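With one protein chain withheld, the remaining protein chains of the complex are depicted in position.
Coming up: chain A.
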Amino acid sequence: MNLFDVMGPIMVGPSSSHTAGAVRIGFITRKLLGEPVTDAEMLLHGSFAATGEGHGTDRALVAGLLGMNPDDENIPKSFDIAGKQGMKFRTGVIALRNVHPNTAMLRVSGKSGKKLEVVASSLGGGRIRICRIDGIETNFSGDCPTLIVHNLDQPGHVAQVTELLYQYSVNIASMQLYRNVRGGYAVMVLECDQPIPAEPLASLAQKDGIIKVTYLNLDE
């Protein structure tokens, strides 16, 4: 844990895991969708389900989906704000297998009709982990610039991506590869030490076999 994981964050209470972490889960889901959320289904698992309402977990998730950060004083009023902005949401309970007790599954759709399903866990101290995107296992925190590439499971795509990062002097901190079936749909998640410029990402998205490129940098 770094010094400011121990001291801080500045956050709206009452719980770093059930409130601040939940805001971050909502926020990252919104970023991953890449456009304003118009409809959200929020399913709470484990301790999130048991004590979530008293901790404001539901309001925190909605706040994050609206683009608020964990220190936003409007978090307690997020339901009203969502109403005014025309964002519909529902909460429910779910029993997921093999996940952390503080986990939520979010099914969101955006302005253009784009849909996304995210499963994320709150690990304590406001830190989170994205465990699944659209049914494919992942494992990243969003703490550093993160590149998520969805592609066809065929040779060459990893080389394309790493070559591009090399050209822009971006160092890779961690790299994970996942796929649903051999030759099917694959996802690579790269956590980087430096931010990635927008323009090479746009050209990457045009390449054959690349289905979707998502870039997450919470500092931007």
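Heads up, the rule we're going with is that a residue touches a chain if its C-beta (ideal position, glycine included) is under 8 Å from a C-beta of that chain, and two chains touch if they have at least 3 such contacts; residues count from 1.
Heads up, the rule we're going with is that contacts and distances are computed from a predicted model.
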item: Chain excluded from display, named as in UniProt, from "L-serine dehydratase", "BMP family ABC transporter substrate-binding protein", "Glutathione S-transferase" or "Xylose transport system permease protein XylH"; value: "L-serine dehydratase"
item: Residue among A:36, A:76, A:110 or A:195 that touches the chain left out of view; value: A:76
item: Residue ranges of chain A at the interface with the undisplayed chain; value: 1-17, 19-20, 47, 50-51, 53-56, 71, 73, 75-76, 124-126
